[in-house]
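Structure first, commentary second.
Yeah, one chain of the complex is gone here, protein chain that is, but the others are all in their spots.
Going in written order, the chains are labelled A, B, C and D, and every chain counts its residues from 1.
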Amino acid sequence: MSDIDYKQRGSLLNPLRSLGFFGRPPVTQPLEPRPASINYRGFHLNDWEKCVGCGTCQKVCDNAAISMVHIPDLPADPAKGVRPERPAIDYGRCCWCGLCVDICPTGALALSREYVHTCVDADLSSYFILPDSHGIHGQPYEKGWAKTADADLISLLREPMPELEPEQRIENFDEIVGGYDPQQALLEASRCVQCGMCHDACPTHMHAPQYIRAIWEGKLEEAVGWIYQTNPFAHICGRVCTRRCETACSIGHRGEPIAIRWLKRYAMDAIPHERVKQIAAAGRCETPSGQRVAIVGAGPAGLTCAFDLAKQGHAVTVFEALSQPGGMTRWGIPEYRLPYDRIDRDIDVIQSLGVEIRCNTRIGSDITLEELHQQYDAVLIALGLQMGRGTRIPGSDHPQVRRAVDLLRQATAGEEFGTPQSAVVIGGGNVAMDIARTLARLQRQRFGTAQVTITALEELSHFLADPVEIKEAHEEGITILPARGPREVVVEDGNLVGLATWRVTSIFDEQGRFSPTYDQEDAQIHTAEMVVEAIGQMSDTGLLGDELTERLAWNRGRLQVDSDGRTSEAWLWAAGDMVRGPDVVSAVADGHRVAASIHAALSAAKEQNP
Amino acid sequence: MTPTDAPGHDVTTTLDFLLQEVDGLRTRWVAPRRLRVDLPAETLPALLELLKGRAGYVHLSAISCVDWPDDGQFELVYHTWSYELNVLVMAHIRIPRDPGVYLSIYDLYRPAAFFERDIHEMFGLWFEGSPDMGKFILTEWEGPPPMRKEFDGEAWVMEQFGWQEYRPEWLTEIEAKGGGISKRPEQLRGDKGEDGTA
Amino acid sequence: MSFAGILIELTLMPLVAFTIGLFMVLMMRKIAAKIQRRVGPPLLQPLYDIIKLYSKQTQTSHGLLHDIGIVMAVGGYIAAETMVPVPGMHGIADKAGLLTLAYVTMIPSLGLALGVGQCANPNGSIGISRALTAMLAYDVPFVIIIFGTAWFYGSNNLVEVVAAQQAGGIATWGVMQMPILAIAGLFSLYAMLGKQPFEIYVAPAEIATGPMVEMGGKFLGGLFVMQCFQLFTASAIYVSLFLGGGENWPFFIAKLFFIIAIPMSLAFLFPRYRTEDVLAAVWRWPVILGLAGVWLVMH
Amino acid sequence: MTDLRTIPVVAAGEERPSGGQGNLLARVFDELTAFCRSRSLFMLHYCTGCGAVELPPAMTSRFDMERLGIQPMVTPRQADILLVTGYVSTKTLKRIILTYEQMNSPKYVIGICSCTVNGGMYWQSYATAKKLNDYLPVDMYIAGCMPRPEAVISGLRELIANIRAGRSDYWRDYYRRYDHYLGNQQRLFGENWQTPTDVIAEARHYGLFGPETLGEHTALLEQHQTPLQPFEMRLGLKQDKGSSS
Partner (left out) sequence: MRPENYQAVSHPPSHEYEVFFGPNHPGIEGNYALKVRLHGDEVTAARADGGYLHRGFEKLMEGRLWIQNIALVPRICVPDPVPMEVCYSLAIEALGGLEVPERAQWIRVMQLELSRIAAHLFTFGGNAATTGMYTPMFWGIADRDLILDLFEELSGGRVYHIYNIPGGVRRDLPEGYLKRVSDTLDYIESRLPDYDNLMFTNQVFVRRATGVGIMTQEQALDWGVTGPNLRATGLPFDVRRDDPYLIYDQLEFDVPVEEAGDAWARTLVRRAELKQSLRILRQVVARLPEIDGPIRAPIPNPLAWNLPLGDVYTRVESSKGELAYYVVSNGGDKPWRVHVRGPSAMHAVQVLEHLVTGARIEDVAQIMFSLDACPPEVDR
């Protein structure tokens, strides 16, 4: 085909050639709609099995077309990050850009290849759709625009955290995790989609979306303010929290959840301590109430309660049996995970609000609960779980069979407990990992090598311990033997020589009760100088005194409390691990709950007797 | 016409040399073929005259207005292009928001008439000497100049208009079970991300 | 012929003409569709359109003259159509001569001008002035041709013209005996139909459908009816002058459709001329050809 | 002619009671008109918004709407369907209402795209109206942003079916509830809003008067209604600053 010159005048005959089209078939398509292309952006599809109701689609929607609908029939599981909500789409707004599909954290949303919807004015409500896996008219349609790997708008990978290499850390108690630098923190914070699943899952409902947003905006003081609204154990939770938030995180459905814990840690470390104290004191009641509260146990639950009550103007005294406050966070968690100065800081913040902490004061011996009852308007016992449980297998009464909590406490205190050259730890939880890694460090410091074996009933994938802990324990040369049940402690000539184990075939019976069965053919003996039991803890309720124990209501060996932590005695509350189970953040949540209850009771009392 | 590819080409030096003739300029090469010039408002006509007369800047690509209410200023950016040098010069000036009056450059560049009228409609700036400052786009608009930052369009819309109230069957069913719409999108925008939780 | 017979013919002829006109409109739209590579409208589409327009529930008139104008436009073609003989029916063809016919074909445009003027829409005014210009353009060759044929057959009576042609089969058809005049006639017919490139007075993109701008409902329906009659009348005149008229209905209809298909096939291949180009185009070649034809006829 | 009210309006095909009454001939006639109305739809050629870009494909060879008897028409007088293709800016909405009032009944409005329903993607825009059915009765909505030609054709077929079955007479609603529509128009355009068509007189004339034809808004209209004047035109390139129509 040649170029046409501007000057050519055309012809009247050339157009007549088009008469040839009389002989050609039309290009017209049939009246029925054609199937759309494989990528078509038609009406929405939503896989309700996958959708968790996070509402991220709603946030990215540029047309404000998505409403979240609460559907009571659907399962709700805050711990897993599942909300009984599903997006409903307003086709009077939608522009079918598909951003909702590309950002959907779970990949539940897709656009279908269906594109015909018409209605008369009276049926305009049909423009508001609750998409499910069928099309808008209930007919199954194929997916059109759906999520692909290279189209994801969510960054699935976490910002890597700088950590000490195994060879750098195996001989000392230096903190392993280095913490984010500002750039990393900003990038990590920017991954958050602000769904609030973490908030729902957190026992104390920390305002994680808000403080992550504040970190992303560079407003770190604001972030600390958000943190202190719900958690005075900010430094501690920034390091050793069990982070249920990250389990629930909607990014975690397909990728690595947001490092919420590390972001909290970053925000706390970035603000000077004095400033933190000012921020924490925000909202403090200036006029003292004149009422006094005694708290037994300076652990997370007790001190959180103290923090709250002190802010509300009550005079709070905390009684602690050990030499330093902090409870299990200090005495149970090794320093390489949680440096002691961070604990000190958290406690200093609490003390700066006027909380008095009396250490080395053991209830029962130094002062009795009854006395506290007399002297204070309310008493809270937050004793924690400081006694290790025993396995009660043959030979476990040998002196070289120790309990993990005791050893950890002694290690923290720097007491000599006779570091063995080799040890076997029974248990698959975090405490087992802690003691194993602590022992390994002590062994390396003393003998140059470490020989610690962990045996646990569970398969590795079902360990209660944090996977990160397991990985790090591996890296530090600790042998982990899963699915091995302890049979007996082997003692020869009075000396402990090892632990005999069986392979576990099942842990629970058909009713779901704990009843392990073993494959007796597969027995092993793990030689060791020491056996450490790390299979759980219990509370030492002996200090309550016989009379009080008698008066209080009990439930299966646990102190019975109402939903606010109040015992059957009106003046006595209980909180923390002793009622909830071992977890810092649960203890903090419990502390808040109890504090609110105590405050309400005190206020009521004050109104009655001004 | 030879394309110029990178700063360092002699075109850039020519231009830099030429621009020394106007006082109070700050020039910066922001990208290949993109020269940013910041200058006081009163020198702009001199600069444009120089560019048009001596460097072939006959094409006024656009005049952009940016509102900086915190500084109390409007920023006017004159994007001019030379078909000879193939370099875009972006001249930035700032004028006070109040009274918001500036000179028209219609005498130099005729396209300015469109842009100046547009800026007048959208920002309320007045250009002295522009041929036609009557309304063009917003003939039916009585409110404040909409592009000014203090005009909150979304709030205005929320006040002025209502939205469809859909009553689909599925919603009635869900509401009968105790559910319902838990979060409307308009709510979300009201929060401005302050409260990401349900 | 009795008066009653004439009355019957006068009712029957418009009905037949209208029916054929409807199918001509359909053919035009089908031709357009074919060239444009599509399917086109269903069989009775032109009828649906007209019934729909007449059944509109609100009708906007622009005054008495507007109404009269439309009646004149439709009536003019109906009247013209009764002056053209069809097989078996002569209507008033032998009473009115060719010259009367030529005048009557102008009435619709004038009526339209009357009605459109009343609408007071400038686009309509431009349109109607263009329509009158176009009429002026095609009427010059048209009159020349009528003159030529009348001279040739020595009769002003169309019935006689037709009879003369049918006397000797195809050889005595006008097109065989006056080929040049027939070609000029085709041009004139083309221009009379007002299809591209002579479609200057509808011109949607220029004057937004010109005379029809304010027509809606039954008024537009009237124009649609007028179009049917126009197509029939124009083609019937041509067939009567040059193609031997109607020996019988099948042949007659075939000739009508054939002759109308020529301008319609070309119409969709051209843009419209400017007004002066129409004048130039129609006054140049058709007029020269027509005059040449007349000269040949007269010698 | 300066006063529209002097223009005579002519009623043709007076409204007949639908249903089984009337003689057989009338029923056949009704059926015929309903059928022809459904099979011959003239669509106003007015690109009000971006959805209009899918109308040319629907009208032309690939999806040929003429198969359904639909063809574009240029002026509102000739048209049966007003396609509102997407968002309507306030300025356009005025023209749409004027256009709609000039169309001859029965007339049908089709709202295409999201924007005609609930503001669409311009829901925050100060310049667009949000819900078309506040200002005009809408017969059919077609979802999409923008709907494909096939969707448009499906919507039109649906409309055809509705017209055929006598279900689509939203246009009566405009007369019967004129006060409602006028009220919304006044709210957006100001209280001085007035169109050249005297809807109330038409409603009276055609017997379409309803209880809500008159109301507070029409009272307001009648207060300031002026006889039709030619619209002001501002021509010339020199400034007439500050003036707005």
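We adopt the following convention: a contact is a pair of C-beta atoms (placed from the backbone, for glycine too) under 8 Å apart; a residue touches a chain by one contact, two chains touch by 3 or more.
Remember, it's a predicted structure, so these values are computed and weren't measured experimentally.
The undisplayed chain touches these shown chains across the complete complex, A, B, C, D.
Touching the missing chain, out of D:Ser125, D:Ser168 or D:Asn184, is residue D:Ser125.
Residue in contact with the omitted chain (choice from B:Val77, B:Leu103, B:Met158 or B:Ile181): B:Val77. Only one of A:His70, A:Arg213, A:Arg403 or A:Arg487 touches the absent chain when the whole complex is considered: A:Arg213. Residues of chain A that touch the chain left out of the display are 1, 3-4, 6, 8-12, 14-15, 17-18, 27, 36-41, 56, 59-60, 62-63, 95-99, 102-103, 111, 144-145, 148, 150-151, 153-155, 187, 189-194, 213, 216.
Remark: the residues of chain B touching the chain excluded from display are 1, 3, 30-31, 33-34, 58-62, 64-67, 77, 79, 81, 83, 86, 88, 90, 109-111, 113-114, 118, 122, 136-140, 146-147, 151, 153-154. Touching the omitted chain from chain D are residues 1-2, 44-50, 52-54, 56-57, 60-62, 72, 74-76, 87, 89, 91-92, 95, 98-99, 102, 121-122, 124-128, 145-146, 148, 196, 228, 230-231, 233-237.
Just so it is clear, only the chains that are shown with their structure count from here on.
Among all residues of chain A, those that touch two or more other chains are 26-28, 64-65, 90, 92-93, 124, 127.
Residue numbers of chain B whose C-beta contacts span two or more other chains: 164.
Of all residues in chain A, only 15-16, 18-19, 21-22, 24, 26-28 touch chain C in the complex they form.
Taken together, the chain C residues at the contact with chain D in this complex read 29, 33, 36-42, 45, 47-49, 51-63, 67, 120, 204, 208-209, 212-218, 220. Partner chain D is touched in their complex by these residues of chain A: 26-29, 31-34, 36, 43, 62-65, 90-96, 115-121, 124, 127.
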